[in-house]
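Taking it in order: structure first as structure tokens, then the write-up.
Left out: one protein chain. Kept in place: all the others.
After this line comes subunit A, so read on.
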Amino acid sequence: MSIKKVGVVGAGTMGQGIAEMLASKGLDVHLIEISEERLTYGQQMIELSLDKQIEKWALTQAEKKLIMNRIHMTVSYDALAECELVIETITEDLESKKAVISQIDDICGADVILASNTSTLSLTELASASAHPERVIGLHFIYPVLKIDLVEIVRGLKTSEDTFASTKHFVEEIIHKKGVMVFESPGFVTSRLICLFINEALHVLEEGVASAEDIDSAMRIGYSFQHGPFEMADRFGLDSVLAALDRMFREYGELKYRPSIVLKKMVRAGQLGAKTGVGFFKYDKDGDRI
């Protein structure tokens, strides 16, 4: 089956990025949120992102218009009936995700692929909310979705071979990203390794070994990372990093996943990184380092 229309449920940071990326690749997107306000906000953020690309000469005004025309915003799930793939990307909470999956399940035909963008939750458990667990799969995109050409394709216990094959084809042939197959496991490959990296950097900082700026420089320049661990955490959102570490700590029960105290403190203080303007570093409203 060729995939031309994709539903995206949830217009948060990841939902915006996924919708924008899909529309840039020429696909029709139905973007769904629970309220008009959140939809409007999502739309503004996507437009802002496209405008930034125009500033960087990546797009023309005409191309921006074409992309926006391909994204259809709605609060109703009905539009999902005509999609060949639906990607769920709401907040990382098991019960909410299960509720959304069951809702999508009622509207979409049995051959429609149902993907979740979860980074830490159990796919098998999410799939249990569907009457057809074999069509449920994980598609873990990485922020910023438009720029990072890697997707973890996550197989739950009941995910069928067909679902996997179609999803892999979609990832590699239609949106032209590298798809790596991972089996269900908290944090998969990417979140597990990167969160441990960030957590260890926090320990180094706590111990007073080096400043955040110097730790970032060391890893960025020394090992060709685009951003060091702290700027990376600022860009992911410190709350997301904390949530992922918490979940992995609970699931694996190993101390190495226990979130650093500094991280907890900063999240409690509302210093969540680029999106709030302050994290380990300071950012302007466009998310650029000050």
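Just so it is clear, a contact is a pair of C-beta atoms (placed from the backbone, for glycine too) under 8 Å apart; a residue touches a chain by one contact, two chains touch by 3 or more; residues count from 1.
Methods note: contacts and distances are computed from a predicted model.
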Which choice in "Peptide/nickel transport system permease protein", "Nitrate reductase subunit gamma", "Acetate kinase" or "Fe-S cluster assembly protein SufD" gives the name that UniProt lists for the one chain left out? "Acetate kinase"
Write down which of A:Lys147, A:Lys178 or A:Lys265 is the residue touching the left-out chain. A:Lys147
Looking beyond the chains shown, say which of A:Gly26, A:Gly109 or A:Gly270 touches the absent one. A:Gly26
Which of these touches the unseen chain: A:Lys56, A:Arg268 or A:Lys285? A:Lys56
Chain not shown, touching residues in subunit A: 4, 26, 53, 56-60, 147
